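Some chains omitted; the rest stay in position.
Which chain is which? They are A and B, in the order written, and residues in each are numbered from 1.
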Amino acid sequence: MPVILITGGARSGKSRHAEVRARAVPGRPVYIATAGALDEEMTERIAKHRARRGSGWIEREEPLRLTQALIETDGGGARLVDCLTLWLSNLLHAGNDWPQAIAKLADTLKSQRSPVVLVTNEVGLGIVPDNALARAYRDAAGLMNQTIAGVADEVEFIVAGLPMKLK
Amino acid sequence: MPVILITGGARSGKSRHAEVRARAVPGRPVYIATAGALDEEMTERIAKHRARRGSGWIEREEPLRLTQALIETDGGGARLVDCLTLWLSNLLHAGNDWPQAIAKLADTLKSQRSPVVLVTNEVGLGIVPDNALARAYRDAAGLMNQTIAGVADEVEFIVAGLPMKLK
(Lines give C-alpha, C1' and ligand atoms only; values in the text may rest on other atoms or scores of the structure.)
Protein backbone atom coordinates (compact mmCIF):
# COMPACT_ATOMS: atom_id res chain seq x y z
CA MET A 1 0.00 0.00 0.00
CA PRO A 2 1.23 3.48 -0.75
CA VAL A 3 3.67 5.41 1.40
CA ILE A 4 3.19 9.15 0.83
CA LEU A 5 5.70 11.78 2.02
CA ILE A 6 4.48 15.39 2.34
CA THR A 7 7.28 17.91 2.77
CA GLY A 8 7.45 21.71 2.90
CA GLY A 9 8.20 24.71 5.08
CA ALA A 10 6.61 25.89 8.33
CA ARG A 11 2.90 26.76 7.94
CA SER A 12 2.86 25.76 4.33
CA GLY A 13 -0.30 23.69 4.65
CA LYS A 14 1.46 20.31 4.89
CA SER A 15 -0.70 18.88 7.70
CA ARG A 16 -3.97 19.93 6.08
CA HIS A 17 -2.91 18.38 2.78
CA ALA A 18 -1.75 15.20 4.52
CA GLU A 19 -5.12 14.92 6.29
CA VAL A 20 -6.93 15.10 2.96
CA ARG A 21 -4.71 12.34 1.58
CA ALA A 22 -5.22 10.11 4.66
CA ARG A 23 -9.01 10.59 4.71
CA ALA A 24 -9.24 9.59 1.03
CA VAL A 25 -8.39 6.02 2.07
CA PRO A 26 -11.26 3.72 3.21
CA GLY A 27 -11.21 2.82 6.91
CA ARG A 28 -10.82 4.84 10.08
CA PRO A 29 -7.61 6.89 9.88
CA VAL A 30 -5.02 6.81 12.65
CA TYR A 31 -3.31 10.04 13.68
CA ILE A 32 0.18 9.43 15.07
CA ALA A 33 1.46 12.59 16.74
CA THR A 34 5.18 12.77 17.44
CA ALA A 35 4.75 15.97 19.48
CA GLY A 36 4.20 16.07 23.19
CA ALA A 37 2.35 19.11 24.60
CA LEU A 38 5.54 20.41 26.19
CA ASP A 39 4.76 24.12 26.26
CA GLU A 40 1.93 26.56 25.66
CA GLU A 41 2.82 27.18 22.00
CA MET A 42 2.71 23.44 21.29
CA THR A 43 -0.44 22.80 23.33
CA GLU A 44 -2.28 25.48 21.38
CA ARG A 45 -1.06 24.11 18.08
CA ILE A 46 -2.08 20.53 18.91
CA ALA A 47 -5.56 21.75 19.90
CA LYS A 48 -5.92 23.66 16.61
CA HIS A 49 -4.87 20.66 14.52
CA ARG A 50 -7.30 18.44 16.44
CA ALA A 51 -10.19 20.86 15.95
CA ARG A 52 -9.50 21.00 12.21
CA ARG A 53 -9.21 17.22 11.81
CA GLY A 54 -12.55 16.69 13.54
CA SER A 55 -13.59 13.42 15.12
CA GLY A 56 -13.36 10.06 13.43
CA TRP A 57 -9.62 9.66 13.97
CA ILE A 58 -7.88 7.15 16.22
CA GLU A 59 -5.30 9.25 18.05
CA ARG A 60 -1.92 8.15 19.31
CA GLU A 61 1.08 9.99 20.69
CA GLU A 62 4.49 8.52 19.88
CA PRO A 63 7.42 10.87 20.46
CA LEU A 64 10.02 8.10 19.91
CA ARG A 65 8.61 4.64 19.12
CA LEU A 66 7.22 5.56 15.71
CA THR A 67 8.24 2.39 13.86
CA GLN A 68 6.64 0.25 16.56
CA ALA A 69 3.45 2.34 16.33
CA LEU A 70 3.25 1.75 12.56
CA ILE A 71 3.66 -2.01 13.03
CA GLU A 72 0.97 -2.08 15.73
CA THR A 73 -1.58 -0.04 13.74
CA ASP A 74 -1.08 -1.84 10.41
CA GLY A 75 -4.04 -3.54 8.79
CA GLY A 76 -6.73 -0.84 9.25
CA GLY A 77 -7.12 2.67 7.78
CA ALA A 78 -4.34 5.02 6.77
CA ARG A 79 -1.83 6.24 9.32
CA LEU A 80 -0.92 9.93 9.32
CA VAL A 81 2.45 10.66 10.96
CA ASP A 82 2.79 14.33 11.95
CA CYS A 83 5.70 14.93 11.84
CA LEU A 84 9.05 13.27 11.11
CA THR A 85 11.21 16.31 11.92
CA LEU A 86 9.80 16.45 15.45
CA TRP A 87 10.39 12.72 15.83
CA LEU A 88 14.01 13.25 14.74
CA SER A 89 14.34 16.10 17.22
CA ASN A 90 13.02 13.79 19.98
CA LEU A 91 15.52 11.08 18.99
CA LEU A 92 18.40 13.55 19.12
CA HIS A 93 17.36 14.92 22.52
CA ALA A 94 17.00 11.40 23.91
CA GLY A 95 20.50 10.55 22.65
CA ASN A 96 19.14 7.68 20.53
CA ASP A 97 20.92 6.22 17.49
CA TRP A 98 19.01 8.27 14.92
CA PRO A 99 20.65 6.92 11.73
CA GLN A 100 19.64 3.41 12.83
CA ALA A 101 16.12 4.57 13.76
CA ILE A 102 15.68 6.16 10.30
CA ALA A 103 16.97 3.03 8.55
CA LYS A 104 14.55 0.89 10.57
CA LEU A 105 11.63 3.21 9.77
CA ALA A 106 12.48 3.10 6.05
CA ASP A 107 12.66 -0.66 6.18
CA THR A 108 9.31 -0.98 7.97
CA LEU A 109 7.61 1.40 5.53
CA LYS A 110 8.44 -0.93 2.63
CA SER A 111 6.29 -3.73 4.07
CA GLN A 112 3.22 -1.94 5.49
CA ARG A 113 -0.16 -3.23 4.33
CA SER A 114 -2.17 -0.07 5.17
CA PRO A 115 -1.20 3.29 3.68
CA VAL A 116 1.08 5.69 5.55
CA VAL A 117 1.12 9.45 5.02
CA LEU A 118 4.16 11.12 6.60
CA VAL A 119 4.61 14.86 7.15
CA THR A 120 8.11 16.33 7.31
CA ASN A 121 9.77 19.76 7.12
CA GLU A 122 12.36 21.26 4.83
CA VAL A 123 14.78 23.06 7.16
CA GLY A 124 17.89 23.39 4.97
CA LEU A 125 17.01 26.31 2.69
CA GLY A 126 18.07 29.17 4.95
CA ILE A 127 21.44 30.59 5.95
CA VAL A 128 23.87 28.09 7.59
CA PRO A 129 23.04 28.24 11.33
CA ASP A 130 25.68 29.65 13.69
CA ASN A 131 25.54 26.86 16.23
CA ALA A 132 26.82 23.33 15.62
CA LEU A 133 23.74 21.62 17.11
CA ALA A 134 21.39 23.35 14.68
CA ARG A 135 23.73 22.43 11.81
CA ALA A 136 23.79 18.80 12.93
CA TYR A 137 20.00 18.80 13.17
CA ARG A 138 19.43 20.22 9.71
CA ASP A 139 21.95 17.76 8.27
CA ALA A 140 20.15 14.88 9.95
CA ALA A 141 16.77 16.16 8.76
CA GLY A 142 18.03 16.42 5.18
CA LEU A 143 19.39 12.88 5.25
CA MET A 144 16.16 11.58 6.82
CA ASN A 145 14.04 13.26 4.14
CA GLN A 146 16.19 11.78 1.38
CA THR A 147 15.96 8.29 2.90
CA ILE A 148 12.19 8.34 3.44
CA ALA A 149 11.60 9.94 0.02
CA GLY A 150 13.66 7.09 -1.42
CA VAL A 151 11.24 4.42 -0.11
CA ALA A 152 8.04 6.47 -0.59
CA ASP A 153 5.71 5.81 -3.51
CA GLU A 154 4.69 9.46 -3.69
CA VAL A 155 6.42 12.65 -2.54
CA GLU A 156 4.78 16.07 -2.58
CA PHE A 157 6.43 19.41 -1.80
CA ILE A 158 3.95 22.00 -0.49
CA VAL A 159 4.42 25.75 -0.98
CA ALA A 160 1.68 28.21 0.05
CA GLY A 161 -0.78 25.34 0.46
CA LEU A 162 -0.19 24.05 -3.07
CA PRO A 163 1.45 20.70 -3.83
CA MET A 164 4.24 20.04 -6.33
CA LYS A 165 4.65 16.40 -7.26
CA LEU A 166 8.26 15.24 -6.80
CA LYS A 167 7.64 11.51 -7.17
CA MET B 1 -9.33 39.92 -13.69
CA PRO B 2 -6.46 37.73 -12.67
CA VAL B 3 -4.80 37.81 -9.27
CA ILE B 4 -1.23 36.51 -9.56
CA LEU B 5 0.90 35.59 -6.54
CA ILE B 6 4.68 35.41 -7.01
CA THR B 7 6.50 33.74 -4.14
CA GLY B 8 10.11 32.68 -3.51
CA GLY B 9 13.20 33.31 -1.43
CA ALA B 10 15.30 36.44 -0.97
CA ARG B 11 16.95 37.63 -4.21
CA SER B 12 15.32 34.89 -6.22
CA GLY B 13 14.16 37.25 -8.96
CA LYS B 14 10.57 37.58 -7.70
CA SER B 15 10.25 41.34 -8.24
CA ARG B 16 11.72 41.24 -11.72
CA HIS B 17 9.37 38.43 -12.71
CA ALA B 18 6.39 40.23 -11.17
CA GLU B 19 7.26 43.39 -13.16
CA VAL B 20 7.24 41.39 -16.39
CA ARG B 21 3.82 39.99 -15.52
CA ALA B 22 2.41 43.42 -14.60
CA ARG B 23 3.76 45.12 -17.74
CA ALA B 24 2.18 42.43 -19.94
CA VAL B 25 -1.23 43.91 -19.08
CA PRO B 26 -2.53 46.87 -21.16
CA GLY B 27 -2.72 50.17 -19.30
CA ARG B 28 -0.27 52.07 -17.12
CA PRO B 29 0.89 49.80 -14.28
CA VAL B 30 0.72 50.91 -10.65
CA TYR B 31 3.56 50.07 -8.32
CA ILE B 32 2.42 49.75 -4.69
CA ALA B 33 5.45 49.63 -2.40
CA THR B 34 4.86 48.40 1.14
CA ALA B 35 8.39 49.40 2.17
CA GLY B 36 9.35 52.72 3.62
CA ALA B 37 12.94 53.90 3.12
CA LEU B 38 13.75 53.35 6.80
CA ASP B 39 17.46 52.72 6.56
CA GLU B 40 20.35 52.87 4.12
CA GLU B 41 20.04 49.22 3.04
CA MET B 42 16.36 49.73 2.18
CA THR B 43 16.89 53.13 0.51
CA GLU B 44 19.51 51.61 -1.76
CA ARG B 45 17.28 48.66 -2.60
CA ILE B 46 14.29 50.86 -3.42
CA ALA B 47 16.47 52.98 -5.72
CA LYS B 48 17.73 49.87 -7.53
CA HIS B 49 14.23 48.48 -8.04
CA ARG B 50 13.05 51.86 -9.36
CA ALA B 51 15.97 52.12 -11.79
CA ARG B 52 15.21 48.65 -13.14
CA ARG B 53 11.48 49.27 -13.51
CA GLY B 54 12.09 52.42 -15.48
CA SER B 55 9.52 55.15 -15.92
CA GLY B 56 5.94 54.60 -16.96
CA TRP B 57 4.77 53.39 -13.56
CA ILE B 58 2.39 55.13 -11.20
CA GLU B 59 4.12 54.85 -7.82
CA ARG B 60 2.50 54.61 -4.44
CA GLU B 61 3.80 53.83 -0.97
CA GLU B 62 1.44 51.95 1.35
CA PRO B 63 3.07 50.38 4.39
CA LEU B 64 -0.28 49.48 6.02
CA ARG B 65 -3.40 50.45 4.03
CA LEU B 66 -2.83 48.01 1.17
CA THR B 67 -6.43 46.88 0.74
CA GLN B 68 -7.59 50.50 0.55
CA ALA B 69 -4.89 51.23 -2.04
CA LEU B 70 -6.11 48.36 -4.22
CA ILE B 71 -9.69 49.61 -4.05
CA GLU B 72 -8.61 53.15 -4.93
CA THR B 73 -6.45 52.13 -7.91
CA ASP B 74 -8.90 49.63 -9.40
CA GLY B 75 -10.11 50.17 -12.96
CA GLY B 76 -6.82 51.06 -14.69
CA GLY B 77 -3.67 49.03 -15.40
CA ALA B 78 -2.25 46.19 -13.32
CA ARG B 79 -1.22 46.79 -9.74
CA LEU B 80 2.08 45.32 -8.57
CA VAL B 81 2.28 44.90 -4.78
CA ASP B 82 5.88 44.51 -3.57
CA CYS B 83 5.74 42.87 -1.10
CA LEU B 84 3.23 41.16 1.17
CA THR B 85 5.76 39.95 3.76
CA LEU B 86 6.89 43.51 4.41
CA TRP B 87 3.25 44.61 4.71
CA LEU B 88 2.71 41.82 7.26
CA SER B 89 5.80 42.93 9.15
CA ASN B 90 4.44 46.51 9.21
CA LEU B 91 1.06 45.26 10.53
CA LEU B 92 2.76 43.30 13.30
CA HIS B 93 4.96 46.24 14.33
CA ALA B 94 1.95 48.56 14.37
CA GLY B 95 0.06 46.10 16.58
CA ASN B 96 -2.75 45.78 14.00
CA ASP B 97 -5.12 42.83 13.78
CA TRP B 98 -3.19 40.99 11.06
CA PRO B 99 -5.46 37.95 10.65
CA GLN B 100 -8.36 40.33 9.97
CA ALA B 101 -6.25 42.45 7.61
CA ILE B 102 -5.28 39.34 5.61
CA ALA B 103 -8.90 38.14 5.45
CA LYS B 104 -9.97 41.57 4.22
CA LEU B 105 -7.23 41.65 1.58
CA ALA B 106 -8.22 38.16 0.36
CA ASP B 107 -11.83 39.25 0.16
CA THR B 108 -11.00 42.41 -1.77
CA LEU B 109 -8.79 40.52 -4.23
CA LYS B 110 -11.74 38.37 -5.28
CA SER B 111 -13.62 41.36 -6.65
CA GLN B 112 -10.94 43.51 -8.33
CA ARG B 113 -11.57 44.52 -11.94
CA SER B 114 -7.93 45.27 -12.86
CA PRO B 115 -5.23 42.62 -12.44
CA VAL B 116 -3.15 42.43 -9.28
CA VAL B 117 0.34 40.91 -9.11
CA LEU B 118 1.49 40.31 -5.53
CA VAL B 119 5.05 39.51 -4.47
CA THR B 120 5.64 37.57 -1.25
CA ASN B 121 8.48 35.66 0.43
CA GLU B 122 8.87 32.09 1.59
CA VAL B 123 10.45 32.38 5.06
CA GLY B 124 9.62 28.98 6.58
CA LEU B 125 12.18 26.67 4.96
CA GLY B 126 15.08 27.24 7.34
CA ILE B 127 15.82 26.11 10.89
CA VAL B 128 13.17 27.03 13.52
CA PRO B 129 14.22 30.49 14.77
CA ASP B 130 15.39 30.82 18.39
CA ASN B 131 13.23 33.77 19.29
CA ALA B 132 9.46 33.64 19.68
CA LEU B 133 8.82 36.83 17.67
CA ALA B 134 10.57 35.44 14.60
CA ARG B 135 8.61 32.19 14.98
CA ALA B 136 5.34 34.11 15.23
CA TYR B 137 6.27 36.12 12.14
CA ARG B 138 7.12 33.10 10.02
CA ASP B 139 3.90 31.37 11.13
CA ALA B 140 1.90 34.46 10.17
CA ALA B 141 3.70 34.72 6.82
CA GLY B 142 2.99 31.06 6.05
CA LEU B 143 -0.71 31.48 6.86
CA MET B 144 -0.90 34.68 4.79
CA ASN B 145 0.72 32.98 1.79
CA GLN B 146 -1.72 30.05 2.01
CA THR B 147 -4.69 32.44 2.24
CA ILE B 148 -3.64 34.65 -0.67
CA ALA B 149 -2.63 31.63 -2.78
CA GLY B 150 -6.11 30.26 -2.09
CA VAL B 151 -7.83 33.24 -3.75
CA ALA B 152 -5.20 33.77 -6.48
CA ASP B 153 -5.82 32.65 -10.05
CA GLU B 154 -2.13 31.95 -10.62
CA VAL B 155 0.70 31.19 -8.19
CA GLU B 156 4.34 30.98 -9.23
CA PHE B 157 7.28 29.89 -7.07
CA ILE B 158 10.57 31.43 -8.21
CA VAL B 159 13.95 29.74 -7.67
CA ALA B 160 17.14 31.20 -9.17
CA GLY B 161 15.06 33.52 -11.35
CA LEU B 162 13.03 30.66 -12.84
CA PRO B 163 9.30 30.20 -12.19
CA MET B 164 7.55 26.98 -11.20
CA LYS B 165 3.80 27.05 -11.73
CA LEU B 166 1.94 26.03 -8.56
CA LYS B 167 -1.54 27.08 -9.71
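Heads up, the rule we're going with is that contacts are C-beta pairs under 8 Å (C-beta built on N, C-alpha and C of every residue); 3 or more make two chains touch, one makes a residue touch a chain.
This is a predicted model, so every value here is computed, not measured.
This homomeric assembly is drawn with 2 chains in place; in total, the structure file defines 3 copies of the chain.
The rule we apply is simple: only the chains that are shown with their structure count from here on.
If each chain is reduced to the centroid of its CA atoms, chain A and chain B end up 31 Å from each other.
Touching chain A in their complex are the following residues of chain B: 5, 7, 9, 120, 122-128, 132, 135, 138-139, 141-143, 145-146, 148-150, 155, 157, 164, 166-167. Residues of chain A that touch chain B in their complex: 8-13, 41, 122-127, 129, 134, 137-138, 159-162, 164.
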